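A short write-up of the structure that comes next.
Heads up, one of the protein chains got dropped from this complex, but the rest are sitting where they should.
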Amino acid sequence: MSGHYVARRFATAAFTIVLIVLINFVLFRAMPGSPERVLARNPNVTPELLAQTRARWGFDKPLFPDQFVRYVAATAQLDLGYTFRGRPVADVLAQRIWPTVLLFGLGEAIAIVVGLALGAYSGWRRGGPIDLVGNGVSLLLYSTPYFLLGMALLLIFATGLGWFPTFGMSTTGATFANPVDWLIDVLRHLALPLTTVSLGLIGQYAIVMRSSIIETLSEDYITTARAMGLRDGRVLRRHALPNAMLPTVTLVAINLGYVVAGAITVEVVFNWPGLGTLTVDALASRDYGVLQGVFLLLSVAVVLANLAADLVYGLFDPRVRA
Amino acid sequence: MHVPQRGRAFRLLAAMGLAISAVLPGLSASAAEGDVLVLKGGTDQKAETLNPWHSVTVLDYEVFTLNYDLLVGFGQNLEPVPGFAESWSSSADKMTHTFKIRPDMKWSDGQPATAEDARWTYQLVLDAVASEAGYIGSGYLEPYLTNAGIASVTAPDPLTLEVKTEFPTTLLTQAYVPILPKHIWEKYTLEQIGNAEAEGFFVNEPPVVGTGPYTAVEWESGQFIRFERNENYWGKQSAAAEVILETFADSNTMVEALKSGELDYIRGVGADQFDALANEPNIATAEGFANGYSYLSFNTKGNTEGYGGSTSALADVAFRDALGYAIDNARLVDATLAGHGVVGNTNIPPYHKDWHVEPANPRKFDLAEANRRLDAAGYTRGADGKRVDKEGKAITLRLTWPDSEAEMATNGQFIQGWFAELGIGVEPAVTEEGKLLDDLLGPPDGEANWDFYMWGWVGDPDPMSLLSFFTTGALGGSNDSFFTDPEYDDLFAKQQRAVDATERKGYITRMQEIFYEKAPYHVLYYDSELHAYRTDRFGGWTNQPPDSGTPLFGYGPIGYTVLTDASAAPSPGPSASAAVTPAPSAGGGGTSTGASDSTLLIALGVAALVVIIGVGLIAMRRRTVTREEE
Partner (left out) sequence: MSASVTTPDAFGDVPARRRLASSGDLFRRLLRRPDGLIGVVILVTFGLLAVGPDLLVGPLQTAVTAVGPRLSPPSAAFPLGTDELGRSLVNLTAHATRISMVIGLLATAITVGIGALLGIVSGYVGGRTDAAIMRVADFFLVIPTFVLAIILTSIIRDLAGSGAREVFGIRFGLIAIVVVIGITSWSSTARIIRSQTLSLKERAFVDRARAVGAGNLHIMRRHILPNVINLIVANAVLVFAGAVLTETTLSFVGLGDPFQPSWGQLLDASREVGAPSLGAWWYFVPPGLCIVVVVFAFTLVGGALDDLLNPKRRQRR
């Protein structure tokens, strides 16, 4: 992996983050509604008080450069402003990020392992029974919005059969005798949302991996390897798989941005206390400060994940390495 | 990449998955709660503050009345009962009010609670009102004292609090202001208490120190607050050793959690869910009158100078009156609220049973009558059947509502349909809440560029705030219809100073008549409060007030303190709730389908879909493969 390649990746990531911060500034100014609205529907507030507050909130400084400089400085110090109800956005995000990381980290891990395995096998045995069923199911899962899948699982396994709790990440207020009990409690809460996330992602990854394998198998060197009499399994593992993995790794990283949409709806269905529920709550209460913060946090996270994927890609792809 | 390793990792994961799936279903739900009886409540509102000055929602109020005492509390019938003060009296002129504080009362941290704490709290409000900002926190609490005309407050001795007011009043016993521990709060400046964005803001992190029946000991902002019993509480202790109030983004999840026993009480259920819950075992429902209403407000200044209404007709009482005959309030209650509400008329909801009066000549839904009145008022139909205003312009009204009130869209469909029969066009569209607030502003801050819109108001224990929205003094504030009437203004001032209830009732009656006749609003309905709770863990649920309230989320913590352990003594059952709960509307039938039925159906549906598509795929792939291999 050449220094030039690494430098370029870092430059791209930095550029994207700058663009994100810029866009965030523009969006923040364009948001509808004014900050005094917490007072505006208060039946007891006098008109004088309202007028006074409006004047106080009016942006006294010009948009550029003063406000922009202040915004950039604050963002650089991870000061993301305040929620509608006056809590620091950064605190709220810090509190909500870990449940999402847990749910989607595990979901991604399971989906990558199962999805890629299923996709690879389907592509390898194209037209075989596993491929037919697997590809059909993958397409079907890909076509199903996460929240539909989640609602179905919730109704069947939590409400209908009562196997799992219906909401949250752990039993609120429960005290546990030992860490194992706590872990089991969390796992029981995790089971259904995690299944939903994994199933949704498995469909996508299997489809991509399958087509990637099919493509790789048509490459000359595979044909050559086969012609040389190498066993099929060995060809798959030693040659086809590593090469087919590469575009898929990139896609998994790029996909993170799309996964967010699924995250939002799955978390709402299961009342999972993560960034998705936070986003929908913020949308419902028109808490744009929080929406901005979520956007900034997720964007930067996805950019960094992509950067990591690019670097990994660079490590393994001989063309890049050269 | 070493392939064998990857294979191992895969096997390991698979094994873990198997192990997890084998373990999970076998476990019981009661992880480890010991013998402590915990009351778990669910709500659609977010637990966002422990600092009472920043309260906005019903949940916020519930939280601070659990933590703290009001000077005078609210009883089972909303009557004044001892709170932080044991007794109270007023001078003959009703301008000096003396409160006797309970002796030997202690804060939850063991410090003595005295009149000095109450004085400090009330003085904080006086300081805030006199400050540059003019309010504190969200601005919701201090009006309870300023509306009563509070002038000064002193504590001549540890057991006596004396409050002087600018005019005679009886409102101090209704003041919804929590008494705070001075020894905790005095360390912070007014700015640090009142402004959440200030340096060193006082969050009031748990454990909260108060004199209320519970103290908050754990808080995940936006998610839940956990309370433990305050062992120093002066009053009756409840059977619940702990209370948890938790936020739900989706009411379906909340209802399921109540059914499965993961929750004991829920507030914020849909009307259809409420009806269905009434048939569930061990679950009771409570339908309370809400202290508020949903309304249709007119831009009563029409298109006069500085106002952006689309037609002069909006400013005409006869026009607004005629439209009232084209609104079928009963149908709206049925469709939008599934029957869980009361047809609206005046600006004081029937919840205030001492103050509400029914209009003498209520408008009945009658499109012919509406048409006749429009004709009589001079709004004739053009050649195309459209009504024209006095300037000869076809009338098309823009109807809007805030996006926070999604169900208003249903009312919008009805109003569009009914007004079409009058030859009046309606363009319904939702508006983002913050933008709507800006749009509504009249001169000098805004252009009032709107025709009519729908929203709701929630009132206080006293009807004062609900009456204030139509006064000249509230223009530029809560007077969102720009309605002004000299007689109404005069009556408002009189009722504020009337200390005799009968005299005040007279003024308020006339105010409601003016409101209904002049029709700045058409009150669409008084929506009900819909709550549901389990009866198998706790007993003693009592509605506040008994005939028209709900057990919890009323006024003050009394509903919590009367709870009993249902396993200890058989519950008498939901005594009062049945009386107020109307039978589910007969039209339904569908709602009786049990959840297990639907589970089965969904499972079958999904399975069928998978099979159909799978078979199709296999069939066609097989053909593809065969043909392409030829």
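A and B are the chain letters, set down in written order, and residue numbers restart from 1 in every chain.
Convention: a residue touches a chain if its C-beta (ideal position, glycine included) is under 8 Å from a C-beta of that chain, and two chains touch if they have at least 3 such contacts.
This structure is a prediction, so every number in the text was calculated from the model and none was measured.
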Residue in contact with the excluded chain [from A:Leu27, A:Ala51, A:Val72 or A:Ile97]: A:Leu27
Residue, one of A:Ser122, A:Gln204 or A:Asn271, that touches the chain absent here: A:Gln204
Of B:Glu231, B:Glu427, B:Glu517 or B:Asp536, the one touching the omitted chain in the full complex: B:Glu427
Chain not shown: contacting residue from A:Leu106, A:Val133 or A:Leu283: A:Leu283
Selected residue (touches chain absent from view) among A:Thr46, A:Thr83, A:Thr172 or A:Ser299: A:Ser299
Chain not shown, touching residues in subunit A: 12, 15-16, 19-20, 23, 27, 30-32, 139-140, 142-145, 147-148, 151, 154-155, 159, 204, 207-208, 211-212, 214-215, 217-218, 247-248, 250-251, 254-262, 264-265, 268, 279-280, 283-284, 286, 288, 291-292, 294-295, 298-299, 302-303, 306
For subunit B, residues in touch with the removed chain: 250-252, 255-256, 259, 269-270, 272-273, 276, 335, 338, 398, 400, 403, 406-407, 409-410, 412-414, 416-418, 427-432, 435, 585, 587-591, 593-595, 597-598, 601-602, 605, 609, 613, 616-617, 619-621, 623-624, 628-629
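What we mean here is this: only the chains that are shown with their structure count from here on.
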Residue numbers on subunit A that touch subunit B, as the complex places them: 31-34, 37-54, 56, 82-83, 85-87, 91-92, 95-96, 109-110, 113, 117, 126-127, 129, 131-133, 135-137, 139-140, 152, 154-156, 158-168, 171-177, 181-182, 184-185, 187-188, 191, 237-238, 241-242, 268-271, 273, 277-278, 280-281, 284-286, 316
Complex contacts: residues of subunit B adjacent to subunit A: 1, 3, 9-10, 13, 17, 20-21, 23-25, 27, 29, 31-34, 38, 40, 46, 48-49, 54, 56, 133-135, 138-140, 143-144, 147, 195-197, 201, 218, 220-224, 226, 242, 244, 246-250, 253-254, 256-257, 259-260, 262, 403-404, 432-435, 437-438, 445, 457-460, 465-466, 468-469, 473-479, 595-596, 598-600, 602-603, 606, 609-610, 613-614, 617-618, 621-622, 624-625
